[in-house]
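Would you mind keeping the following structure in view while I ask a few things?
Missing here is one protein chain; the remaining ones are kept as they sit in the complex.
Moving on to subunit A:
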Amino acid sequence: MAVDPLIELRNVNKYYGELHVLRDIDLTVGKGEVVVVIGPSGSGKSTLCRTINRLETVQSGTITLDGQPLPEEGRALARLRAEVGMVFQSFNLFAHKTVLQNVSLAQVKVRRRRQDDADRRSRELLDRVGLLDQAAKFPAQLSGGQQQRVAIARALAMEPKAMLFDEPTSALDPEMINEVLEVMRKLARDGMTMIVVTHEMGFARASANRVVFMADGRIVEDRSPEQFFTNPNSDRAKDFLSKILKH
């Protein structure tokens, strides 16, 4: 395991009213590590992902990023969020802005870059995800896979220390999934710290350093992908894997 922890969750608990969605979560993600979170729906994996940049608040426990505890709402929290890129299931590109503006907006407004510097960097990133020719279009004119790649470029434009992916391919047509996964695989190879909530077992096997299996708000297993997929410890994971790997 990596020695240098970047994201640490200690004893994190979250409730939605009566519902206990995260139970005593302990998770450490080292610099450059790729951690894939899998599990049945309702197991709390998306919530876990969203607590890390405080899109969801937690009732107890601590979350630290690069040694700093997550600040309360306000300037400090905004600064921290700029350090953590997030990619959503539903892309969430700004609908009233072009592709280029989507990638440049936060660079200018948050990072205080000059507009032309930001645009130059945006074009580089769009080129990297293969969408430079779409820069002038609006999100609604792109396919889902293209929108998600723009969303990744938008997050990367902030030069984040880590990237969170909340089911990035779950809203995509099967034939578009791969173009998004390819971008993610490239990122993983380049050493980006990533937490990926996904149902893509192929990606977990090939690119993850660790697989975290969640069920009913708990982390049930936290192991290397080979160990997890060939020889899961818990019955819950065996059951889950038998269901999804059969077809």
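The definition used in the following text is that contacts are C-beta pairs under 8 Å (C-beta built on N, C-alpha and C of every residue); 3 or more make two chains touch, one makes a residue touch a chain; residues count from 1.
The definition used in the following text is that contacts and distances are computed from a predicted model.
Think of the chain that is not pictured: of "Cytochrome c-type biogenesis protein CcmE", "Amino acid ABC transporter permease", "NADH-quinone oxidoreductase subunit I" or "Cell division ATP-binding protein FtsE", UniProt labels it "Amino acid ABC transporter permease".
Of the listed residues A:105, A:132 or A:241, the one in contact with the hidden chain in the full complex is A:105.
Within the complete assembly, A:73 is the residue of A:18, A:73, A:190 or A:235 that touches the hidden chain. Of the residues in subunit A, those that touch the hidden partner chain are 53, 55, 73, 75, 78-86, 88, 90, 92-96, 105-106, 109-110, 138, 140, 151, 154-155, 158.
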